[in-house]
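A single protein chain has been omitted; all remaining protein chains appear in their positions.
Moving on, here comes subunit A:
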Amino acid sequence: MTRKRRRLNVLLLCGLGLGSATALTLTAFQDNLVFFRSPSDIAREAPPPNRAFRLGGLVENGSLQREAGPDGRPAARFRVTDGASTLSVTYAGILPDLFREGQGVVALGTMGPDGSFRASEVLARHDETYMPPEVADALKRSGHWNPAEGGAPPAASWNRLDPETRPARAAGGGSDGG
């Protein structure tokens, strides 16, 4: 065995060891590496009151009520769903621009005594789809997609759609939030 061959084998062996060690560690920490918990997780195992955690899911369609809080700051009340369970959320403060019904959100806060989630921070979580406004309008108009109900249809059905062929220009632009 030449020295080169030996160095190659040692390196490959080290790589194998390090790779498996990392894989094992990450698997072991799987449960601790979550950025947010879903309403189903909370329903299964509610965290103790006053313990801060992050709640993630979609803003349920038709659940958003915007109101003015006691001190005049904007406040909102909505429900977060992951399909299986829902949890109602209250928040006082300014919501991010992308916040709307059907949008993903990640909220930081604690469980209140009434079983609702009191958020101190709400972040919007958008999905991996990107499309021009005209294409989104065409999909909405044709009944293929209601953004308030969840994510866009499979990408192959719209990612080559020609926005010019649809009479959607007039409506164009702007976000159709809420």
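The working rule: a contact is a pair of C-beta atoms (placed from the backbone, for glycine too) under 8 Å apart; a residue touches a chain by one contact, two chains touch by 3 or more; residues count from 1.
Just so it is clear, contacts and distances are computed from a predicted model.
UniProt lists the omitted chain of the complex under the protein name "Heme exporter protein C" (options: "Glutathione transport system permease protein GsiC", "Quinol oxidase subunit 1", "Tripartite tricarboxylate transporter substrate binding protein" or "Heme exporter protein C").
Across A:Met111, A:Val135 or A:Ala148, the single residue that touches the chain missing here is A:Val135. Listed for subunit A, the residues touching the missing chain in the whole complex are 2, 4, 7-8, 11, 14-15, 18-19, 22, 26, 30, 33-36, 38, 56, 95-98, 100, 106, 121-137, 147, 152, 154-156, 158-161, 163, 173, 175, 177.
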